[in-house]
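One protein chain is absent from this view; the other protein chains keep their places.
Per-chain residue numbering starts at 1, and chain names A and B are given in the order in which the chains are listed.
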Amino acid sequence: MRTDKILYGSAYYLEYMPYNRVDEDFKLMKKAGMNVIRIGESTWSTWEPKEGRFDFSLLDAMLDASEKYELDVIIGTPTYAIPDWLTVKYPDILADTHDGPGRYGHRQNMDITHPGYREHCEKIIRAMLEHIKGRKTIIGYQLDNETKSYDTCGERVQKRFAEYLKQKFGNLDALNLEFGLNYWSNRITDWDHLPDVRGTINASLNAEFRKFQRMLVTEFLWWQASIVREYATDDQFITQNFDYGWKDYSYGLQPEVNQYQAAKCMTVAGCDIYHLSQDKLTGAEIAMGGAIARSIKRDNYFVLETQSQGNITWLPYEGQLRLQAFSHFSSGANSVLYWNWHSIHNAIESYWKGVLSHDLTENATYLEACTIGQDLATHGNRLKNLKKNCKAAIILDNQSLVGLQEFSLETGTPNPGGFDYNDIFRMIFDACYRLNLECDVLHADDLMEHMLGSSLHPQSSVCSLLEKYELIITPAMYSAPAQLLYALKNYVAAGGHLLSTFKTGFSNEHLKIYHDKQPHLLHECFGMYYQQFTVPSNVMLSTGSNAEHFIELLIPDGCETWIGYDNKHYSKYAAATYHKYQKGDTCYLGCALNPQDMEALIERYCNAIGLILPEVQFPIIVKSGVNENNKQLTYYFNYSDEEVSFVPNVSGTNVLTGKNIQAGKEIYLKEWDFIIIEQN
Amino acid sequence: MRTDKILYGSAYYLEYMPYNRVDEDFKLMKKAGMNVIRIGESTWSTWEPKEGRFDFSLLDAMLDASEKYELDVIIGTPTYAIPDWLTVKYPDILADTHDGPGRYGHRQNMDITHPGYREHCEKIIRAMLEHIKGRKTIIGYQLDNETKSYDTCGERVQKRFAEYLKQKFGNLDALNLEFGLNYWSNRITDWDHLPDVRGTINASLNAEFRKFQRMLVTEFLWWQASIVREYATDDQFITQNFDYGWKDYSYGLQPEVNQYQAAKCMTVAGCDIYHLSQDKLTGAEIAMGGAIARSIKRDNYFVLETQSQGNITWLPYEGQLRLQAFSHFSSGANSVLYWNWHSIHNAIESYWKGVLSHDLTENATYLEACTIGQDLATHGNRLKNLKKNCKAAIILDNQSLVGLQEFSLETGTPNPGGFDYNDIFRMIFDACYRLNLECDVLHADDLMEHMLGSSLHPQSSVCSLLEKYELIITPAMYSAPAQLLYALKNYVAAGGHLLSTFKTGFSNEHLKIYHDKQPHLLHECFGMYYQQFTVPSNVMLSTGSNAEHFIELLIPDGCETWIGYDNKHYSKYAAATYHKYQKGDTCYLGCALNPQDMEALIERYCNAIGLILPEVQFPIIVKSGVNENNKQLTYYFNYSDEEVSFVPNVSGTNVLTGKNIQAGKEIYLKEWDFIIIEQN
Partner (left out) sequence: MRTDKILYGSAYYLEYMPYNRVDEDFKLMKKAGMNVIRIGESTWSTWEPKEGRFDFSLLDAMLDASEKYELDVIIGTPTYAIPDWLTVKYPDILADTHDGPGRYGHRQNMDITHPGYREHCEKIIRAMLEHIKGRKTIIGYQLDNETKSYDTCGERVQKRFAEYLKQKFGNLDALNLEFGLNYWSNRITDWDHLPDVRGTINASLNAEFRKFQRMLVTEFLWWQASIVREYATDDQFITQNFDYGWKDYSYGLQPEVNQYQAAKCMTVAGCDIYHLSQDKLTGAEIAMGGAIARSIKRDNYFVLETQSQGNITWLPYEGQLRLQAFSHFSSGANSVLYWNWHSIHNAIESYWKGVLSHDLTENATYLEACTIGQDLATHGNRLKNLKKNCKAAIILDNQSLVGLQEFSLETGTPNPGGFDYNDIFRMIFDACYRLNLECDVLHADDLMEHMLGSSLHPQSSVCSLLEKYELIITPAMYSAPAQLLYALKNYVAAGGHLLSTFKTGFSNEHLKIYHDKQPHLLHECFGMYYQQFTVPSNVMLSTGSNAEHFIELLIPDGCETWIGYDNKHYSKYAAATYHKYQKGDTCYLGCALNPQDMEALIERYCNAIGLILPEVQFPIIVKSGVNENNKQLTYYFNYSDEEVSFVPNVSGTNVLTGKNIQAGKEIYLKEWDFIIIEQN
């Protein structure tokens, strides 16, 4: 979705304020150059304090003021935190999870399949939509917020799951065989006997249930979208605030939502990106989060939440707030909205601070936000709707992520703390990021839907989405349908370049491990196979680094060995290989690498395939795309606490200053500073 | 309460002995110079083996023997561990807690509000009191033991809590606003809807419930006291065995009891103090525990429990048992009672050893105890009822402790493992201790009750309790009613000296963060304010140390900067400040300090305000007071494993040897040794 302007603003909750200061706040926003607020998503109990008694006075106050101060409004359906009376009415409304049913108080703990919840969701959504009909400042709707299944797995949900399995497999023998349920006498002997999945030790069953839970999320969002669409005008968008796999900050693929499927009901993808700060700010999460958000609808996206002051450890250094905002834009974001405007005076997020501190007056962070607003007001039109043109793409897949949760790399058993799917994704992604090799993300589901000729001859599967990329990367694509593996093989055969890591192609889509030569279907393409793997103990690679986490013992079968094992027990095996296959070639990585070795391998492979990388590397980050003037826009960021310099290889205009930039002439960037060049 | 003599002895449980050896035991006690036993507090099932059938034979045996051996007796009500038949009678008698209801077996797990429990408590207490009426050796009563609410939060308790809130706030709007319950739709829309507090994410609600739980403890002890008082004679005291915040040993303020309020029904405060030993013995817990115990009734106190051999890691080195006992007396304790006399042969505390080991004969620890008994017999009268005359006082507050549990310093979220309120208290207290700056403790509630003129003009609040001190210290007084902040301001204005740390005055008494300039009400007094704070990462202080845990970025506004940040991002901010305000002055510490820096800051401030510190410092500890002869008594302790020497600046008498001490003449103390000087 194209936007008229870059949206800049924050979430706003008049409901949480110690007193009504909407006028004062919006004046401060306006002064900062902000042009949008995002409201509503967690205020059900204020808007419907008793069942059926609606009170939209605070909402009206915000909308009135938005008109006065000309702020656009994104309004959320207020359904992700339920009012107390709803819990009293339906004592079973809270999701029954792996840890049993929860207690009222927290957000995001209801059963999203509960009929009573759905009925009252619809009522409050319709009441709100009726109430705000015709309000001019509303530009779009957010469905719920960071929706998940909240691990709902009570009796009703499990019955639906049994139905789903029955539909899918037809008969029990097929299910028992595919999932290997004979193991430990887990055979399901009657559809009515399907045991509580919370007890299962069968990874296939568990993974299928988790897929089913993701489908519940999709179904819930589609359902909300269908209601909202009844009221929305044509120029109003529908979005969601998708979040990411979380390791104290936005880290990788979200395990609990199939964002690609869920977003089909939406106009534009939204997301929230949180990251480390101060000395630990690298911009990698901004790029990673952006790549995933772009992939959801293969389009520009909104950053609906990101940090201003953030949590206690994240208070940005001077310059970092600016650096972050423009980093988002350079990834194709059409908005930066902070969470949230003010710091809250009560309850659990009081120290997840907003643009304003608790004293509700201007402060250092606010003042820096003002400079961003000014820049956007002046130059935003040259930045918006940036089209990325990445040469490489990384394939991500929810079920592969689950696969490595069920069978962790280092133990082979469920181990939430280990080196996981997102770690492997980040091992690859971050090395590319530091090398300034910008990457798209492709959702495996998106690929599957783009298969041609697949139903008749799986071997001849071709996926059109792969073709535009010079380099396709599959980090630990553990759960791989045969069709997808064939498509990759055919991509390579036709001249494509494929970089795969360990575990790619190891199991099918139900986590059933393939029982033939590994990597399944692709071993010829890689020119090697393997039968054994282990966790290395004092194993040195030929790079001079110690192997860590996991190694496959690759048996060369035509390939070139790029990295070997400098260890007497494994000297006959390869750790990373290169192989020409028909018109293309492949690089296979059989072990985890440290950042330096990972970068070296990617550089070497890029070199081999003629993919030219920028000369500068991290901490100087280069990101680019084409703007609405059809000009190449190149951002150079200094992600370090020291001044750096570089020599641009293009001439153009410094977007923010209007000055000319001459190719070949050194440019200096102060700590945490950046420059945007619009090529002539 | 004044005592005739220093009490020296131990807890005694004939009930736990493998055979009846009361005569043998009391003879050994007598030989050791012991003069008191403490009995009864956990023996309900022995004294009432069937409902209504009382058997006090073992109690009689102990009382008979106490008369024979002239041992005083402190008798406890046996209510803190319930008999099995009571659990059978009332299956719901065990407290329903945050972790659900417990199982029978442990002590201190019943619901202290349960009517059946209360009824049977009263029966056993009255039966016992009737039975022992007229017994001459009984000098006092202990109510229950280490009483808490045991986190009782079942339905009945939560109903009472709703009643309490209704009384306090009158209407729901007031409650919702003050607690910020609109956040995450937590608004309470009906008094009958008050959700189970165990689910809440609202810190104000949770903190209020924890205050309510402390009130249950107070109410329970007052109720027991009212029964005991019907039977007690005028010369018999009533006490309780209060304990402390615990981190493997007595560490700081007890979070679960408002000891100041609870002790109003008692004659004298009692406590149990446990501490590290061997190389880790510093005496700090003895001084800290003593300061808190003195504050409860602003008077002398009893040490009702402390370690002799203690747990496995605490077996004292030679000399330490003596050092410990006299350290207690130097803090104003009128007793040292060991827990317990013998090491127990079964059950969970078998390795929490007594004066006697399991072999029940004399051993090294017993023999050292004998020397203490002999010294007390000869010189105890010059040591008892010591009146302390500290120049400094530290304000402690239960709700501020809770505040930093709800919002931990380093994460802003609940984090029981972090750098907490008691750590901050100990950061300050221990530095004072090592500097030999003896401190009193003042309970915030005690201060609030001593406010003058407060009801009409909060701004002119004055607290008489502050006046007697040259220096008032507020470690992280997070939860601060405006009245108390005004009192501190007026104390300074009138010439007082105030040392406050970070977080002081940040929220009101309901953990609602103040929404104006910080530190609330006191920023003028400190000559600075702040808007931002963070967890330091590689931030050096001007002291040369790395900042740790938490820093506030103080903006000087008239103050002197005493400690700054040696870091380019924070160079404009202060870390510790000094400011003259009207007739007094203040020192504000905006960051955590290591022990050396903390000591240096306190020394500097003492210097500035003319408070003279002793020349000796830890490991030589000086503690003093005035004895009943109205003479200054000064203890010098060697808390180290090496011999030390010092030069006293007073002349007097070595209390234990009777020898003359001459000012200016060097005195040598062997490892773990001490000397007591009664000034001429």
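Here is the rule we go by: contacts are C-beta pairs under 8 Å (C-beta built on N, C-alpha and C of every residue); 3 or more make two chains touch, one makes a residue touch a chain.
These figures come from a predicted structure and were not determined experimentally.
Shown as candidates are A:Y117, A:F429, A:F533 or A:Y565; the residue that touches the absent chain is A:F533.
Residue-wise, the contact with the chain that is not shown comes from A:F407, picked out of A:Y249, A:Y274, A:Y338 or A:F407. Across A:G33, A:P78 or A:G180, the residue that sits in touch with the chain not pictured is A:G180. Residues of subunit A that touch the chain left out of view are 177, 179-190, 192-193, 195-196, 198-204, 407, 410-414, 511-518, 531-535, 537-538, 550, 569.
Residues of subunit B that touch the chain left out of the display are 13, 15-16, 18, 42-46, 49-50, 78, 81-85, 87-88, 102-107, 278-280, 309, 311-315, 317-318, 343-352, 357-361, 363-365.
Quick note on the criterion: only the chains that are shown with their structure count from here on.
Chain centres here are Cα averages; for subunit A and subunit B they lie 50 Å apart.
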